[in-house]
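Up next, chain A:
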Amino acid sequence: MFLEVRELSAGYGQGRVLHGVDLDLPAGGALTLLGRNGVGKTTLVSTLAGLLPPTGGRVLLDGQDVTGWQPHRLARAGVALVPQGRRVWPALTVQEHFALATRHGGRIWPQERVFQLFPRLGQRRRHFAGQLSGGEQQMLAIGRALATDPQVVLMDEPSEGLAPVVVDHVADALRAMVQAGLTLLLVEHDLHLALDAAQEVAVMVRGRIAHRCPTAEFRQDLPTMQKLLGVAA
Partner candidate 1 sequence: MTALLHCRDVQHRFGALEVLRGVQLAVTVGERHALIGPNGAGKSTLLKLIAGEERPSGGSIHYRGQDITRYPAYRRARIGIGRGFQHSTLLESLSAGQNVALALTGGRLLARQGDCRRLAEVDVALGSVGLRDMAPVPVAAMSYSQRRRLEIAVALAARPQLLLLDEPAAGMSGEERGTLVELLRAVPPTVTVVFVEHDLDVVFDVATRVSVLHLGAVLLTGTGQEVRRSREVQEAYLGGRREEVPGVPRGA
Partner candidate 2 sequence: GNSLDAAAARSDDNAIKVGLVIPQAGVYTPLGLDIQRGWDLWLRQHDGKLGGRRVTTVVADEGEGPQTGVPAVQKLLQNDQVDVLVGIVSSATALGVRDLVTSARKLLLIANAGAGAITTGNSSPYIWRTSFTNAQVAAAMGAHLAGSDVRRAYAIAPDYVAGTEAINGFSKAYRAGGGTIAGQSQPPFGKTQDYQPFLSRIQSSGAQGTFCFFGGAESVAFVKQYSQFGVSRTIPLYASGFLVEGGVLKAQGDAADGILSTLHYTSELDNPANTAFAQAFRSAYGAAPTVYAVQAWDAAAVLSRAVAQVNAVDGDRLSKALKGVGVISDSPRGPWSFVQQSPRQNFYLRRVQTNAGERVNAVIKDLGPLDPQS
């Protein structure tokens, strides 16, 4: 297993949000994490990226124990994050984002390849991120994560604010990434994208993984889905 999460718990201040998450992902695997608002998806992803210290449990990356590592160390070990809410650097231009994020000379995802994926971003390369439209910022956040040449990408709602046609591009990109051997953990509300990009689906309920199955199976099992996600049919 490339990424192994054992009994992970974490939270903010006194309050605990994750209550023992168990999850593993093989190298090159892609998993979508679903769940209602506020169940702790973002908290899990932040903890895996090192932004929140875990209060219990262990995280192994390619067999190495990386529990409690600082985010920059995890990044160097190959973990990249596309955070919820974009979190681009408003006072930096698009190009500067790439200049800072690029590791190993941008072998796999050079800036130009990202611009092919998101042509709008290419046209805005000299603009400050603070001036970009919402969707453009989202593209930039994805591009920044790719530029670090990661082995695992954690994506927190990458489709938020993107036009449907761009969401399709993102789906293409995700598939390409997985084919290139990347490991992907995706949090997504848009089921099209969610089911398109991943082979497996996990559903989170109140800080735990409640259900996990292959994508195809999930598509067939609408009642379970509705129960877990609270979608009114």
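A word on the picks: all candidates are chains of the complex that A comes from, given by their letters.
Here, contacts are C-beta pairs under 8 Å (C-beta built on N, C-alpha and C of every residue); 3 or more make two chains touch, one makes a residue touch a chain; residues count from 1.
Only a predicted model underlies this, so the values are computations on that prediction, with no experimental measurement involved.
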Chain A in this complex - touching candidate among 1 or 2: 1
Contact set on chain A toward candidate 1 in their complex: 34-38, 84-85, 120, 124, 127, 131-136, 138-139, 157, 160-168, 189-192, 194-195, 219, 222, 225, 229-233
